[in-house]
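One protein chain is absent from this view; the other protein chains keep their places.
This part shows chain A:
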């Protein structure tokens, strides 16, 4: 049993999921869900659609070249069963997954590194540019035309409900 990858979004297709399209030259296209299938039918390019893995990798949003990606591969040659190899492989899978997650988080951190200082810089620039729009509180007090007129609070009035109930009784 193989876990295939979606042609459009590169997500894993588990058995019983998704749809296959076989073109008239016998080429097979596998899709994880109808969303990807529809996008394919519309002839959209996955490299230009922002939510696909192909886009994210191409535009440097995610870790691309790494040795941890070397383990999972399409191996079309059958191999003789060996208990030791299977055991080692399962061990390695867990270990490599850990390493991959660590590296990915590190990559994300380095990608987001300059953001905070950039935001700060932009904020400061905006403040400097439009400081004239801000009025000091003392100036507001001196000129009442700058503030909105105060809205009078609504006063609750008690309405006696007894009269209405007695009328209803009479009817």
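In the analysis below, contacts are C-beta pairs under 8 Å (C-beta built on N, C-alpha and C of every residue); 3 or more make two chains touch, one makes a residue touch a chain; residues count from 1.
As a convention for this text, contacts and distances are computed from a predicted model.
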Chain excluded from display, named as in UniProt, from "Alpha-1,3-glucosyltransferase", "Trafficking protein particle complex subunit", "Ras-related protein Rab-5B isoform X1" or "C2H2-type domain-containing protein": "C2H2-type domain-containing protein"
Touching residue (missing chain; options A:74, A:116 or A:132): A:74
Absent-chain interface as seen on chain A, which is shown: 5-8, 10-12, 23-25, 27, 29-30, 38, 42-43, 45-47, 52-54, 56-58, 69-77, 79, 82, 85, 88-89, 91-92, 95, 100
